[in-house]
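Removed from the display is one protein chain of the complex; every other protein chain stays in position.
Labels for the chains are A, B and C, by order of writing; each one numbers its residues from 1.
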Amino acid sequence: MAKLTYRDAVSAALAQEMARDERVVLIGEDIRSGGVFKTTRTLFDTFGPDRVWDTPISEEAIIGAAMGAAMAGLRPVAEIMFADFYATCWDLVANEVAKARYMTGGQISLPLVIRGANGGGLGFGAQHSQSLENWAMCVPGLKIVAPSCAADMAGLLAAAIRDDDPVLVFEHKALLGTSEELGEVEHLVPMGSARTVRVGRDVTLVALAVTVGMCVQAADELAAAGIDVEVLDLRTLVPLDARALLESVRRTGRAVIVEENPGQLGWGAGIAAIIAEEAFDDLVAPLVRVSGGNIPLPVARELEQEARPSPQRVVAAVQDVMAARGRRPVAPSLS
Amino acid sequence: MAKLTYRDAVSAALAQEMARDERVVLIGEDIRSGGVFKTTRTLFDTFGPDRVWDTPISEEAIIGAAMGAAMAGLRPVAEIMFADFYATCWDLVANEVAKARYMTGGQISLPLVIRGANGGGLGFGAQHSQSLENWAMCVPGLKIVAPSCAADMAGLLAAAIRDDDPVLVFEHKALLGTSEELGEVEHLVPMGSARTVRVGRDVTLVALAVTVGMCVQAADELAAAGIDVEVLDLRTLVPLDARALLESVRRTGRAVIVEENPGQLGWGAGIAAIIAEEAFDDLVAPLVRVSGGNIPLPVARELEQEARPSPQRVVAAVQDVMAARGRRPVAPSLS
Amino acid sequence: MSQSQDTLATDIATDLQLFEQMQFLRLFADKVDTLYRQGVTRGPAHLGQGQEAIAVGAASVLRRDDWSIATYRGHAHALSRGAPAAAVLKELLGRVGGICAGKGGSMHITSVEHGYVGSYAIVGAHLPVACGLAWASRIQRSERVTLCFFGDGAVNIGAFHEALNLAAVWALPVVFICENNGYMEYTPIADVIPVRRPAADRAPAYGLEPIAIDGNDVTAVRAAVGTAVDRARAGAGPSLVEAVTYRFGGHSCADPGDYRSPSEVTAAKARDPLLLTRTALVSAGVSDSELDAVRARLEADVQALATEALAAPVHDPVTAWSDMWSDGSASWRN
Partner (left out) sequence: MSQSQDTLATDIATDLQLFEQMQFLRLFADKVDTLYRQGVTRGPAHLGQGQEAIAVGAASVLRRDDWSIATYRGHAHALSRGAPAAAVLKELLGRVGGICAGKGGSMHITSVEHGYVGSYAIVGAHLPVACGLAWASRIQRSERVTLCFFGDGAVNIGAFHEALNLAAVWALPVVFICENNGYMEYTPIADVIPVRRPAADRAPAYGLEPIAIDGNDVTAVRAAVGTAVDRARAGAGPSLVEAVTYRFGGHSCADPGDYRSPSEVTAAKARDPLLLTRTALVSAGVSDSELDAVRARLEADVQALATEALAAPVHDPVTAWSDMWSDGSASWRN
């Protein structure tokens, strides 16, 4: 069985869906030659100029074109090369794409996907390293996918393309080279179902994309110290599998949320708020987040590392949570 | 003593600061004629064409111009007519303005203010009603001011103009006509200090801008039902007066956070996360949020009301929180 | 209300039809203004009195399945494509039966069924969307053409530039129509551009011909847009048409528009597109009384529409939670 990289999982899913449905068309910068991250390799050769379109450096035009084409019956997949560049077309994404169906009372359907490279760790600096799921989560109307492994990359991207709502797919730069053995089956993973990567009793680590690996690594270390850690990969923030999240936290009574977003307002805050409201009675320790620093990402290796989550920071957070003076719900009869 | 409206508080603060410091210049659309919301009235007549500049409809140019001028020693105040339009210049705001100082190792200082109309309630629809403090809170490097009354509007705007960091000032449309008696003193309210609007024992309502009034109204109703409510106006999200927040919640043991942002990821989630981590041991009830709906804002009155926070929803949330089966920290000796 | 290019004739019957359509739009807008002043509409309203010849003339050369897309000042464009006036008016009043279910309001009137894919309230944002509609025509090998209307103020925003460039490079079947009414909100366009004609003088930057026409002359609009639509349909790519006009009222109903001199407004009204068409019809032999009768009939129609809309119930709040996702629900989580 062949190994598939996360990078090649992108092109594999695109190829699968383009073969399956001729309404699927690709649009973006430098994608005909395979893309700056080599995530669209071979697609131009296979599907030709009517299916793969290279654009000027015009992100608003890219998203607008995808939106208009979706209105007219196509299923476009637009590439925004780096998630940071969403800022240059945020009006189209947040004010138009996200709102068109609702504002028109359901007259407009936008089956489109926007995908691109997300996240830090490679020294790309403050304008090419941001992890921006939180921007999207601020905007009702966008589905948000952030895969942590090649299988999910392929399967969730395929599901996103088949979905009738606009979906933003965040491809993590630091995962592009990771690989996994995948069967010859169709790539398809439904959006909205979290994955329990590791079962544990003591504490739930809530993770997404690149932080899933960090949590697994931390869990291994903590196991050695006798702490039994559950790792939950949310996979998609919208739709959110809040049921799986709450079930896990209710069971362990403790949660550490590990996000690459800046802690000031990352997706982890949204998760913490849900837990604090809906699983409060089962919590025995403070909810802790391990987040990206509240600074633009610096370039020098030592500085960038300092500003990002890491397995070490996760281990430390879990140890704190486990050491927290326990609380138990006050029994009804005592209250 | 004359009453000052929230609307006139904007122009009063601008006039005060323009008179005080000739480096303060205004830039925006239709501001010479007083602005679409009449918040820049009389300034062109008083200060002339070198201080008040009307632009084309070019939001990126507006923010870029403000940024460049700030680098060159001016203290520009840019108007983005509706906060929703931040999307059209988000790259300049989030990727340039917010990051310039840090990326250059402190070489660049950007003493600039961006101000404009924020929030819903007037039937302006999905693209002119958003409450977008959460977008800004996702981006380290931006200070965030959202005044709830005329005095704060004047005082915080003045402070923002004197600040050496970029500040986004959100002027709530629904508050423009509210007024207050103000003395003849200089308008100046430091950023980063929350205001206790009402002291209470049972539960802390955490509010901002338009939700402060809703909370006060709810508190009055609840007082009649014997519930003693504290109302905290955060005033600025960055810098955040976390100390005042935590002090209050530790004291009351309960918090309801009332935000206009969509609950999916509003500023309230950030506040909830802080409380759940740092005041957990003092909480006796779940943390509850009353948020904007996770939909674009509709126009029809009944629909828009349904999607926004309201005093009624605050009252209901407080009643729920008060009814929650209480929890108390497990005493150390028992744990 | 559309007819295909091959039946494009400048006979009296056609002119009468165009007159009637423009007259209806004028009366409809006047009624909305009245209802706004009575406080029974919801939200802002941007009307187009004085600019009717552009919407009517342009729509008249379209096929049924062509697309149009426009701005918050879009009522005329929706109605010219055949959107039901009652549903539009109910939307403006926030009543059940509104064309966007009460969710869009005045600035977002849309009737996909009639090829009018929407009113966009952020200046410039729909120009890239128009590219996408036209891009689909190319991929689908369809003859469908897209008409995209916007104001003079939109020529300075980035999205305008990106859209014009993409349309030109990809030879997209889209016709961009700039309704140059001389003003943005309160500021004259001349104050913020370094060229004389906001759109026409920029066409060459996209390899396009500069086209500027009298936007108050419905026949001139038909001719210019007709030619551009034919070109687009034939695969010859986009056009940029600047139609010079004037808005008689303020930017929105809330704006008295007093930054213009009374003499400027009076002069503009002498070139009222309704007046021009009416004069042409009268000199072609149509009687004044016939035209007055048309007007009277339409006045009654509009009054009936208002009565119907005002009688419609307000929305059930719970409907706020539909139309969000493709499954009909508004739930983002389980």
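Heads up, the rule we're going with is that a residue touches a chain if its C-beta (ideal position, glycine included) is under 8 Å from a C-beta of that chain, and two chains touch if they have at least 3 such contacts.
Keep in mind that this is a model prediction, so the values were computed, not measured.
Here the chain not displayed is in touch, across the complete complex, with A, B, C.
Within the full complex, the residue among B:Ala61, B:Leu188 or B:Ala324 touching the omitted chain is B:Ala61. Check A:Thr55, A:Ser148 or A:Ser248 against the missing chain and you find that the one touching it is A:Thr55. Of the candidate positions A:Ser148, A:Thr178 or A:Gln264, contact with the hidden chain is made by A:Gln264.
Checked against the full complex, the candidates A:Ile27, A:Leu43 or A:Ala87 give a single residue touching the omitted chain, namely A:Ala87. If you put the hidden chain back, the residue from C:Val112, C:Val169, C:Ala220 or C:Ala330 that touches it is C:Val169. On the side of chain B, touch with the chain left out of the figure occurs at residues 25, 50, 53, 55-56, 58-74, 76, 91-92, 95-96, 100-109, 111, 140-141, 163-165, 192, 238-243, 274.
Contact residues of chain A toward the unshown chain are 29-30, 32-33, 36, 54-61, 84-85, 87-88, 122-128, 264, 293-296, 298-307. Touching the omitted chain from chain C are residues 156-162, 165, 168-169, 191-195, 201-202, 204-208.
Here, only the chains that are shown with their structure count from here on.
In this assembly, the chain whose C-alpha centre lies farthest from chain C is A.
With centres set at the average Cα position, the gap from chain A to chain C is 40 Å.
Inter-chain centre distance (chain B to chain C, centres taken as mean C-alpha positions): 37 Å. Residues of chain A in contact with at least two other chains: 91, 95, 102-103, 140-141, 238.
In chain C, 98, 102-104, 108, 120, 122, 125, 158-159, 324, 332 are the positions where the chain touches two or more neighbouring chains simultaneously.
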